[in-house]
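With one protein chain withheld, the remaining protein chains of the complex are depicted in position.
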Amino acid sequence: MERFVSLFVTGVAQGAVFAVVALGFLLIHKATGVINFAQGDLVTLGAYIAIWAATDLELPLLGAYAVAVAALAAVGVLIERFAYAPIRDRSIHVVVISTLGAALVIRAVIVLWRGTSPTRLRGPLGFEVVEVLGARIPKQNLLIIGVTAVCVAALWLLFHRTQFGRQVRALASDRMAAQMQGIRVARMSMLTFGLAGGLSALAGVLIAPTRAVTVDLGFGPMLYAFAASILGGMGSIGGVVVGALAIGLVQQLGGGYLSPDYAEVYPFVLMLLVIALRPQGVLGSEVRARL
Amino acid sequence: MGSLLALSLLAAACGDDDDGDDAAADESAAGGTTTTTAPDYELEEPLRIVAVISEPGGSDPNAVPDYVDGIEMAIAEINEAGGLGGHPIEFEAVETPAVGDEITNSLNLALEEDPDVLLGPVSSTAVLAMAERVDAAGVPMIHNTTEPKVAGDGEAGSPWIFGNRPPNDGAARIAARYAVEELGAEEIGQLYVNTAFGQSGNEAQDAEIEELGAEVAAERSFEFNATDLTEAVLAMEDVDVVLDWGTPATVGLAVNTLAQQGLADVPHIGPGSVGFSFFADIVGDESLLEGVLGVVDCNPADDDREGVEAWHDAFVEEYGYEPSYGAAQMYDAVHIVAAIVNEAQAADPETIRQGLESLDGHEGICATYSNENNVLQHSSVVVRFEDGSLVTEKTYDDVG
Partner (left out) sequence: MPGSEVGTAPVAAEPAARPARDRDVRPPVYRQRQLHGVAAVAALVVALSLGVDSAFGHGLLHSWLIYSVVGLGFYLVFSLSGQFAFSQGAFVGLGAYASVWASEGRSFAWGLLAAVVLSAAVALAFAVLVVRSDHFYFAIATLAFSHIALIVFRELESFTAPGGEIVGIPKPDLFGHRFASGQDLALLLGAFLVLALLLTALVERSPLRREAVAFRDNRQVAATVGVPVLRLRLGMFVLGSTYAGVAGCLFAHTSGFISTESFALELGIDIFLVVLLGGAGSMWGPVLGAAFVVWAPEQLRFVGEYRALIYGALLVAVVVAFPGGLVGLVEAAGRWLRRGRGAVRLRSVGERA
């Protein structure tokens, strides 16, 4: 039982991080129709900026996190301005290669700035644990789950209760019509890139304290966020979150109860099965990626 | 005499890190073990050393500056003392990635520099990718990896290729032996990364554990980029010792996870990467390092052999960080080559190869080097963290 609880909570916490990254995808995708391949490197950059703010600027941890989120929101806007806006009307392939190029640039900047040696971001709770049903659960995992829950709720309200959300949804359902109704597409895409940048930084500062920080930090979460988006059908916030949790749980419980050697494979096998059996995703039917 | 002075001035001018070379040279002269006194002879052409090593800022995310710094420190010393055979040593470094197509390009560029000896690479994959071309080119190479496939009797072995780290399987056996003989472990847990490095280390440990009459109670492998080891660590619940043949990042993660699962008291023995200065950063909390052990090639921070402490202090002074064993080994490699050149009074590739082949008992900073099966170093040191620095626990001189 302890073992199950341990693995379950770990799975949910990992899934929660994937969800935050995947929500960034979803936002940009809804507002602009593109997939941002730089998302993973934004996660990494967020973690490094937090490390810089905490160690070099000696800010308190929460302040450092806030700096990271704000900085990444700005970086998101910069990416939109330099790597997306000039080619918005070009083919999707150009946009994809441009986001890939942006990813390379971000990665190179991190290496130049902070070096290549693995490093670490402190978490506010250190390595403390709390006992739940006999299992020792790292408090950081509970923090991840809590923050993600708040973040998801906030995004849901933003989507469904504000003018901004209505406009994003309008863009997603019919771009042309929305544009003709006077929705300012340029402003919307800047806003969503900025918001997605902030979300990436949030994911970065949440996971960084649980592992060594290297320039590859965000790559894995990005892949799993892709998988989560697939499971969720790339449609609704709820779908993406459920998809992300499923990925985290399958990885942990599959590794724990089937064969640990192939733990990394399970989420991808699940994903392939879903694509094979339900090409439109489990939880949604809307596939409108411009890809 | 005037020409000698001019040469040493030239050498000083050529050094890359000018400010402090003097200090390094002086310190080492004080240490005395490795200073090469230049015999009176004239080389036709200067010795050319070319390094093919991953450097920070290149494409290898795990690159550290230790290796090239070690090489440059040794060369600066020798050149300030008058060089070899009347010439300063010439040195070029070519950046190489740890994996991928570009390794071959890097080696080809290095060979175009017309080296008398190649130093590096420091990754197993890179040395395997280079082996065939090095053999064909006929240039001696001293690589800094534990790759058994390029040992003398390995599949990719060559008379031109020498390694100056003890073999991986030997070091892995030391971990098991230390656990059983010194820590009295009976039930042993094994963690390892599912790359050739982890797999061969794990097999060697299995054999050693069986030979010593202990038992493997739990065994878990994971991907090199694993980010969560909860399941693997939970499997280690009832073991006496955890042997961990992972990457620096996964060993650090295992340290954290063991602590969180209340297993911080279980001795945890990692591989050589524990000896790199960034390892403490990865773990993130100094108190968790207490009780973490590692099988490293040597421990310059705590070594009472003559001259090692002076060298260690000079290095810290010059470069501002704790030198790993890699820094010491590359520093030693230059001095080994210099000694061979001085002895033979010639600096061509074949002379250096023969010198490496017949190397016997060269006293260096990291170890005493002798060639056996094209492996030059045969000792490992088990270290333990104490107040954030590495303390030598036991030295083994019979590692593979």
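In order of appearance the chains are A and B, and numbering begins at 1 in each one.
Note that a residue touches a chain if its C-beta (ideal position, glycine included) is under 8 Å from a C-beta of that chain, and two chains touch if they have at least 3 such contacts.
All values derive from a computational prediction rather than experimental measurement.
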* Looking beyond the chains shown, say which of B:E44, B:E112, B:E181 or B:D238 touches the absent one. => B:E112
* Structure fact -> Out of B:Y67, B:F197, B:F276 or B:Y325, the sole contact with the unshown chain comes from B:F197
* Structure fact -> Contact with the hidden chain, among A:P86, A:G134 or A:G238, goes to A:P86
* **Interface residues of chain A (partner: the chain not displayed)** => 35, 82-83, 86-87, 90-94, 96-98, 100-105, 107-109, 111-112, 223, 226-227, 229-230, 234, 261-262, 264-265, 268-269, 271-272, 275-276, 279-281, 287, 289, 291
* In the full complex, which residues of chain B touch the absent chain? -> 55-59, 95, 99-102, 104-105, 108-109, 111-112, 124-125, 128-129, 131-133, 137, 149, 155-156, 194-200, 223
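FYI, only the chains that are shown with their structure count from here on.
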* Let me have the rounded angstrom distance from the C-alpha centre of chain A over to the C-alpha centre of chain B, please. => 38
* Structure fact -> Listed in rising order, chain B residues that touch chain A in their complex are 56-57, 60-64, 194, 220-223, 225-228, 230-232, 234-235, 248-249, 252-253, 256, 259-262, 278, 281-285, 288
* Asked: For the complex, which residues does chain A have touching chain B?
  -> 3, 6-7, 10, 14, 111-112, 115-120, 122, 126-127, 129, 136, 138, 207, 209-212, 214-216, 219-220, 252, 255-256, 260-261, 263-264
